[in-house]
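This is the structure, below, for whatever I ask next.
Shown here: the complex without one of its protein chains, the others still in place.
Think of it as A, B and C in the order they're written, each chain with its own count starting at 1.
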């Protein structure tokens, strides 16, 4: 499965995931609360672009991240431009885009495993409240394992419909569900058999 | 004791597998200008709540959000990463979790019937999801609540269709695979003699 | 000789999908009953998983054998257009598998390994009815009952498919495919998971067909009962012809 992470050695890559997450949260709150004029919101956007440079992300990466937001920018900007004012359009769009880009940068510079480890550490206090942290970690990995398996089931069923020359439409989801649930029960047995629960 | 642990294994597996199913449904999607897509994932959310119930259903949805947060492209159109939670769909994503709770509570409030399923998916899968989604969308985009609500009317036909489908699927599943709703635990784990 | 197909030959599609006389096939009914594969290469992710396969299948019962990953399933799926060749051309009973997919799929009955993948309805009765959906209601019902009876499934018409045994499910999958009276049956490892008796039963059923039958299998005994055996090795056609000789070559390559 494709991951967003792009390996690198910049300071942003080396910063611990937890610190980055806390930083992101603080910036998000600050930006939502204070960046309501042209200078502030423009400054935030420039700052975020500077962080992409600091992470030594190729401009191509930043470009493609922005390109993915093109519709959001067009529609939001257009709407506010027509119904409120061009200034409001600029302020809102830059603020939203800056925040999304910043959060995206965290994903680009942090390994999935590190984020998971941080998540696990973050869950630790809840252990006393009865959260089984190992079970949570296990379930996350299990879900990652199962995505291609379930995708395979969906593929098989699509092929079967084509091979039988039928279109069963939404009813086709029934066999997918049945197969998925049966598979879940088999996996549950395997968890027990491997002594994991 | 052993029984209890076997049940936990089955719970974990079902949560993980439904999360995977929701991720797979993310490949069926219509991107809309405005940043909030029409996606078959809401059908997955409805099914998770209706089949897994008010405890495991939302956990499966939450798991999808965790996978997205750590950067796997599990959301509609192969999106993922933390940016999603700063975007205009963040509220809908939260609404999925709350919606799955409500769906589970309604559908599992008694024998699984088509009207319970329908009520559950319409109320939990549409009303509750929108109740979370629209205000956050308005806040993130800096719009007023009313235009935000009006713009999300674009989802209503699709979501009603998905609710109808989910209802039909739940009823069909009850016939095609009775263990789906926990009937199996009675069959697979009969009272131990002595 | 063969019973009429459920869908009459003069369907709308078939007019456009004019039979082509390729690979030596002529317009005459019997001669057209052949499958020709012309220099087909299938690529996935930059790798050729079938390489330049050219074959002419005119025997009635054909087995396809080879190691895991040698390309057998890919080959089978070419025959009803489920896989698209990167190069080359597949002609099934006179129809191009890529251009006239509908016509081809109507003629080809495809049996998957895992019956759970192809049983699309919750109960055996409904699944058979799906195959017979083009018949008028009353006739479909009588035929459904007759077919279920023929396969020993009459008592299970209305129970969930998930409650059937593995063998019963495989029988149902095959029954649903044969119900459409295909002119070509393609089966991809249809007897794994079955016990000796059920495996023989499914094998008998498949090979007793009037229709041309192509079966992918790891079972040398089943392959030996066919008229022609095709061996794949690593994406390439390694041999084709007399069962004994080809099976022997396969066994030797495994040792």
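One rule holds in what follows: contacts are C-beta pairs under 8 Å (C-beta built on N, C-alpha and C of every residue); 3 or more make two chains touch, one makes a residue touch a chain.
In this text the structure is predicted, and so the values were computed from the model without any measurement.
Enquirer: Given the contact definition stated above, which residue among C:135, C:157, C:193 or C:236 touches the chain not shown here?
Expert: Of all options in C:135, C:157, C:193 or C:236, contact with the hidden chain holds for C:193.
Enquirer: Pick out which of A:11, A:38, A:131 or A:190 touches the chain that's been left out of the picture.
Expert: In the full complex, the listed residue that touches the missing chain is A:190.
Enquirer: For review purposes, identify every residue of chain A that touches the missing chain, sorted by number.
Expert: 1, 138, 141-142, 144-145, 148-149, 152, 183, 186-187, 189-196
Enquirer: Touching the absent chain: which residues on chain C qualify?
Expert: 66-70, 113, 165-167, 189, 192-200, 218, 220, 250-251, 254
Simple rule for what comes next: only the chains that are shown with their structure count from here on.
Enquirer: Let me have the rounded angstrom distance from the C-alpha centre of chain B over to the C-alpha centre of chain C, please.
Expert: About 38 Å separates the centre of chain B from that of chain C.
Enquirer: Just give me the whole-number Å value for how far the CA centre of chain A lies from that of chain B.
Expert: From the centre of chain A to the centre of chain B is 17 Å.
Enquirer: Where does chain A touch two or more other chains at once, residue-wise?
Expert: Expected reply: 171, 174-175, 178, 182.
Enquirer: Touching two or more other chains, which residues of chain C qualify?
Expert: As it turns out, chain C has residues touching two or more other chains at 122, 161-162.
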